[in-house]
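The next block holds one structure in the form of C-alpha cells; read it before the comments.
So, subunit A:
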Amino acid sequence: MIYDFFFKITGSNIIASIIQSLLPLFIFILPFALFAVWLERKVSAHMQDRLGPMRVGKHGWLQTIADILKLVQKEDIVPNEADKPLFNIAPVLVFVGSYAVFAAIPFSGAFIGSNIDLGIIFIIAASGFVVAGILMAGWASNNKYSLLGAMRSAAQIISYEIPTVLVVLTIIMITGTTNLFTLSEMQTGHFWNWMIFGGPNFGVAKFIFIPFMIMNFIIIYISTLAEVNRTPFDIPEAESELVSGYHTEYSGMKFAMFFLAEYANMFAVSAIVTALFFGGYQSPVGYLGNLFGAHWLIPIEQFFWFTAKGIFFVFVQMWLRWTLPRLRVDQLMTVCWKYLIPIAFVNLIIIGLITVL
Partner candidate 1 sequence: MALKTEEMILNMGPQHPSTHGVLRLELELEGEIIVGAKPHIGYLHRCFEKHCEAMSYPQVTPYTDRMDYLASMYNEFGYALAVEKLLGIQVPERVEYIRVIMGEFQRIASHLVAIGTYGLDIGAMTPFLYCFRDREKILSLFEQTCGARLLYNYIWVGGLSHDLHPDFLIQARDFIKYFRPKIKELNDLLTNNKIFIDRTANVGILPLDLAINYGISGPNLRASGFKWDIRKDDAYSVYNKFDFDIPVGKGTMGTVGDCWDRYYIRILEMEESLKIIEQAIEQIPEGDVTSAIPKRIKPAVGQVYSRVENPRGELGYFIISDGSVNPFRVKVKGPSFVHLGIMNELLKGYMIADVIAILGSIDIVLGEVDR
Partner candidate 2 sequence: MKTTEEIFEILKTNFGESILELVTAAPVEKFIRINQLEVDKVCQFLRDSQELLFDSLMNLSGVDDANGKKTAADNGDQIISGGTLSVYYHLESTKYRHKLVLKVSAEREKPDVVSVANVWRHADWHEREAYDLFGINFLNHPDLRRILMPYDWDAGYPLRKDYKNPEFYQGMKVPY
C-alpha cells in the first residue's frame, strides 16, 4: 500500500504517515472541490437554458480559481457585536468536520488514508463536528436570521443522522464489518456482487435482499442530502427567506471555507453511498489490467471507477437541487420522523431476521 511505499522511500514512520494523510487532501479533494463548483455552475446553467461561465479559460474551467483568488484577497469583516473567538473558530470546525471523513474512505485497492476497523462509525462521528460549527457560526454572528438558520440546520442534521445510522446498521449486519476497505473488497467481481444487488454471497437470501437494499439506498441518499443541506432540504441557507442563513455575516476566506466544505461534504456522502452500496472502487465489468496482465494498472483503474461513481452521485444531487422546490421546516421534520425512520426500522428488523435465518 501507499504507506509502505513512502516508508520505503523516506525510512521514517512519521514522515510517511504525514505525507500519506495529506495526499488525499491536496491531490484529490481540494481540486475536486474546485471542480465541483465549476460543475455545479455548468449543470445549473444548462438546465436553465443558459450557458454559465464561458470566458475564463475554455468553457470557464478556470472560473473557480478566479473566484478563490478574489475571495482570498477580500477584507475580513467581523461584526462589531459578534463573539470573536467563536466567530473565528466556526468555519474551521465545519471545514474539519467535512474533510476529516476522507481519512476512512477507500479510494482504491492500494490506498486508504487510515485503515481503521471502525471505518463507518468514525465517519458518522466526525461529521458531528459540522453541527457544532454551524451552531457556533449562527450564534456568534449576532444576527437573528443567522441564529434561526443555524438552529434549523442543527435540528435537521441531527434528525437525519438517525435514518443514516439505521441503514448503515443493516449493511453491518449483512457483511459483519464496519471497515469500509473490507466492505469494498467484499464486493469484488462484477456488478452483481454489489450490495445493492444483494451482496456477494450467492443464495436465496441475495434475491430477497434486493428490494430492501434498494429501499435502503433511497433512504440513505435522502438522509445524506439533508445532512449536507442541499435542496430540497436547504432551509438553513434558504436564500429567499433568511438571506444566507448561518453564513450571512461571513466574508472573504472564511466564507470560502464554508463554501468548499459544502462541496467536500457532498463528495464525502456520495463516496460513502458508493462504498456501501455500489461496490466502492470495484469495477462493474472487470479490469483492463487483468486483461493485459499489467497488475500495476488495477489500482489506477479502481481509483478511476471510484471517482466516476462519486461524481455521478454528486451530479444527481445537483440535478435534484435545480429541479425541486424547498420543503418547509416542519415538513422536513415530518419526512424524517414520520416516514424515513419507521421505514428504516422495519427494514432493519426484516434484514436482521433474514440474516439470522
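Details
Going forward, a contact is a pair of C-beta atoms (placed from the backbone, for glycine too) under 8 Å apart; a residue touches a chain by one contact, two chains touch by 3 or more; residues count from 1.
Regarding candidate selection, all candidates are chains of the complex that A comes from, given by their letters.
Given the structure is predicted, the values throughout are model-derived calculations rather than measurements.
This complex places one of the candidates 1 or 2 in contact with subunit A: number 1.
The touching residues of subunit A, when paired with candidate 1 in their complex, are 44, 47-50, 144, 148, 231-232, 234-235, 238-241, 243, 322-331.
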